[in-house]
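What you see is the complex with one protein chain gone and the rest in place.
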C-alpha cells in the first residue's frame, strides 16, 4: 500500500434517473472495491429537472446537494469531474461549458445527436488539459476485455468476421409510450444512436476501424401514446430497427442488427468474432461468459466451443470482486469504467485505448450517421 | 391399410458421391418408414463419371445398373423419376432432356448457375405434366416445418425480423483444395449459391417473398491448391463469404451471413424469427430443437425461450420415426422430401408449397443474383 | 475391398413392435452403410403375438415370413442369428432354446428379470460356440464411445465421479395405462430394470466394475388403468423411480437417479464424469455432443467446458455417415451395434469389451438386484 495522500476529486452529475443510478452506484462502490485509489472522490452535487428528484438522489447517494441548474455544478469550484447522464440533446452544451472551466468529463453515449455536433464537442476538449471519456461501459465487461486481449495477442489469427446484434423487446408493444428517444430533434437517431452505437463501439474496440457500411431501417410503429395510457399520439421520426453489413479497414466483414422488436430478448447484445485461428461469442445476458473456439493440438479430438466463465484470478478484473465462479452483474462495468477514469485523472493511465474518449465518441457518431445515410440512399457508404 | 396395387416408379440418379448418398439412403428407407406408399420404387440406374464408381454405388444401394452416360438413364423407359445430384453446371442439360421425355425430376440446389439458366429450366418443365422438385431439404426438418406452421397460423403475429446465418469452417484452412465450387464457370457463384441459397429458400418458406437486398462479399483466399498437397494453384473466382441485409415484401427485415471461414462452426445454419407476438430460433447442428418464445398468460411470470424437442407425436413427422425424445439425424430430411415427391407423383399432394419446385428454384437464383449484384455495385437491389 | 464371398447369416426376430423397429431398421441399413460386410444378411422370419402384426412387419421390413410361434424361428435351419426383442419374461426360454440349437443371439436388455434368471442364461451360452450380445445400444453412441476412449487413454486422470440420471415424463400422468413394465412377474423390476440398467451398463463401460450401492425407491402411482380410458385398475408392484449412490471398485463415487416422473424430460439419459484431469458430460437428447473440460496449457486463460460435436472424421464412426456437422439420430446406435455383432459372428471382432455380452447382461442384473435390495433394506449392498 502506498502512503501518499490521494488527490480529492469533487464530482457533479447531471441526471439522476435511468443510467445515472449505475454511475451513482459506481461512485459509492469504487472506494472499497478498488482500495487505496489514486484519487479520493467527493460527491458534491446532482442536477436534474425536478428539485425533489435531485434532492432525493443527493440524499440517497450521499451527495452534498441537489439542484435543477446544471450551471451550478459546472461552476462549482469543488467539482473537478462532471458526469453527464442527460438525454442526447443536453450532452453538448453542459459538457462544453464544463470543459471550458477545465472540468474532467464523463459523458453518456452517444456523444451527440450527429457527427457535426460530436465534432464540436471533440474540438471543445481536444486541446484542453482535461480527461474526457464517453461511457461505452461494455468495454469494461471482463469477458469483452478478455476477448480484446486474445484478439490483440493474435490468438485468433486474422479476423475475418465480426457479426453483432443488440436486440430487445422494449418497443414490441405498440402501447409503450413515446419518449425523447423516438424524437429526432432530441435523440438524433433511434435504434442506431441508442444501441447500434454500443455494438459499433465494440466493433472498433475489438477489431479496429470501419471502412464502409450498408443497410436498411424501418419505423415499425410510426406513432406512440404521448404517455402511458394516453390517447394523444406522438410521431416517431427515428428508426425502430436497423439491419446492415459492415466492412472493416482490415477487410473483416460482418452483419449488424439492432431492434427493439424482438420478443424474449431482454438485453441481448451479442457478437461473434471469427478469425483464421479461432472464434469468440459473447452475450450480454450472460456477461460473465465468453465462448471460445480454438484449434486443438494434433492428436486431440475434443474440438468445440468452450464456455469460459470469466471470473478467474488471471482474467480481467479477476480477484477484484469475488472468488472464481461467483459472477458479477451489469453494474460492475460502471465501476471498472470509473476506476479507469479516475486513474486517468491521476495521471496513472490514459483514457485510450481501453476506454472511449471524445474522439472515439465522435468517430462513433460518424458511423451512426453513415448507417442512417446508407439506409436512406440505398448505397454503401464509406466512413473515412 | 389400403389394398390397391401401388404404381411402380423407376428411379435413375445422376451422381453417386456427396449428397447423392443421402438420396440413396432415402430411396432405401422410404418403403419401410412410410409403409403402404402410394408408389413403389424401382431403383434402376446410377450415372456418374467413373464406371467403377457408378457400378459400385449401384451394387451398394441396390440399383440395377451403373453407367457413365446420363443419357442412358434419361432414355431408359423403366425410369420415370430422374434425380439430378450432379454439380451445378450439369443441372440444366440432363434435367431438361429428362423433362422432354416426360420424366419427373428432383434436382439438387441451386437449380442453376444463374437466373437465366434457371429460367430456361423452369420454362422447360412448367407446361409439362411432370412433377419437378428442387432439393431444398431443410424445409423437411420437423422443427423447420413446425416453425412454418406456427408462423402461418399467426401464432407469432406480424413478422418483423428474419435473421439467418449459414456458416462453417470448411474453407478456413488455405490449403484446402480447389473444387468446382470455387469456379464461377461451373458453380455460378460461391458461398451465395452454395449456402445462401439454402437460407434464402428458408426465408421464403417461412416468411414470404423478398423485396430487396443489399450486402458485401469477399474472396478471402484467391488461390487454392489444385489438389490436396499440390503446389499448382487454381484461381478462386467466386465469393467465399457474404454479409447482407434483406427486406421482405411484407416489410420484415433481417440480416444474412454466409461464410466458410468460421472456425468451430460445422454446419451452422441458424435463423431467428421475431414477430410481434413471439420469436423462434433454429440451429441445424441441433436440428431436433426449436427455441420458441411466446408471451405468457396474465399472472404468469415464467417468461422465456423454450427449448422444444420437436419429436412429439403431434409434431411434424412425429410418430413416423421413434418415440418422443429419440432424435433423428440430418439424412431424415431427404426421406421426408422423397416421400413428399412420391406423393406428388401419385397425385396425392402438390409439390408446392411445402416443397420447392422449379419455380421456387428459379426465384431462388434471382435472389442469389441480386445478392451478387448488390455486392458488386454497392447498391440495394430490388428483386421483383 | 476384399473379394471373398461373404458368409450369409439368416436372421429371425422375436417381437415386432417398439424397439424391434430399431432392429429392423438396422438390418436394412447395415448393408449400404457398412458396405462389403463380413457377412451377408438374409432376413428370414419375424415372430410375434398377432399373425397380422407379424406378417405385416415381415412384408414391411423385407423378411420371408411372419409367424406367431417363436419356436419356428428358433428351429428354422435358415436362421443363424436370433434377435430377441420380446418382453423381459420371454427373454430366457426362447434365447436358451436358440442357443441350444447353436444360434447366435442378440437379446434386448435387461437380459432377465433378476440375476438368478440371468445367470441361467449366461450359463446356457458361455460354453457354446455362439456369439451372444445384449442390446445395450448406448455403448454405440459415437459420443459415448469417444468418452470411453478418452477415459481409457487416461486423458481424464483418475476417475473420481460418475453421476448419472435417466429420466423422462412417461408415467407422470396417472391415467397413462398399465403395461407389462409395471408388473413384477413379467418385468422383474420397474424403473431399475428398464432404465437404471442402461446407465449402470454405461457406468461399467466407462468407469469399471461397481463395489457397492445404496438408495431408495418409490411406487408413486400404485394403480393404473388396465387400458387407455379404462376404469379397471391394475396394481403397479414395481418401483416408479430410484435414487441412489454408487461406489466403483476403483473408489470412484456418484449418484444415480432414474424416474419416469420428470415433466419436460423426454429421453434424458445424462452422465457426468469427473477425473483428476478433466470432466465429461453427455445427454442423450443431444446425442451428437459431448461436453469436455480439460486443463489448458500454461499461459492460456480460456478454460471451460467444450461442446464437442462428435461427427468429425476422426471421431468414432466418423465418416461412416455424413460430413462433419451433419448429425445422426438415435436409431444409428442399433446399426453400429449390429455391425459389431456381425463382425463378431464373422470372427473379426469379439463381442467384449465394446459390446455387452451375456456375462455383462448377467452382471447388470446383479447390480439391479442390489439396487432393489438396498432400497428394501435401507442398507448399503456390496455387489461382489
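We call the chains A, B and C, going by the order they appear; numbering starts again at 1 in every chain.
Just so we're on the same page, contacts are C-beta pairs under 8 Å (C-beta built on N, C-alpha and C of every residue); 3 or more make two chains touch, one makes a residue touch a chain.
Since we're looking at a predicted model, the values are computed, not measured.
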Inset, instruction - With the full complex in mind, choose from A:145, A:301 or A:332 the residue touching the hidden chain. - result: A:332
Inset, instruction - Please pick, from C:95, C:170, C:274 or C:364, the residue that touches the omitted chain in the full complex. - result: C:274
Legend entry - Residues in chain A touching the chain absent from view: 21-22, 24-25, 28-29, 31-32, 35, 60-62, 168, 265-268, 284-288, 309, 311, 321-332
Inset, instruction - Spell out the interface residues on chain C facing the chain that's missing from view. - result: 160-161, 163, 165, 167, 172, 212, 214-216, 218, 220, 241, 243-247, 251, 253-257, 259, 261-265, 272, 274-279, 293-295, 303-305, 378-380
Inset, instruction - Would you write out the residues of chain B that touch the absent chain, in ascending order? - result: 146, 150, 290, 292, 294, 301-309, 312, 314-315
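Please note the rule applied: only the chains that are shown with their structure count from here on.
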Legend entry - Farthest chain (mean CA position) relative to chain B: A
Legend entry - Distance from chain C to chain B - Cα centre to Cα centre, in angstrom: 35
Legend entry - Rounded Å distance, chain A centre to chain C centre (Cα mean): 54
Inset, instruction - Determine the centre-to-centre distance between chain A and chain B, using the mean Cα coordinates as centres, and give it in whole Å. - result: 42
Inset, instruction - Find every residue in chain C that makes contact with two or more other chains and list them. - result: 309
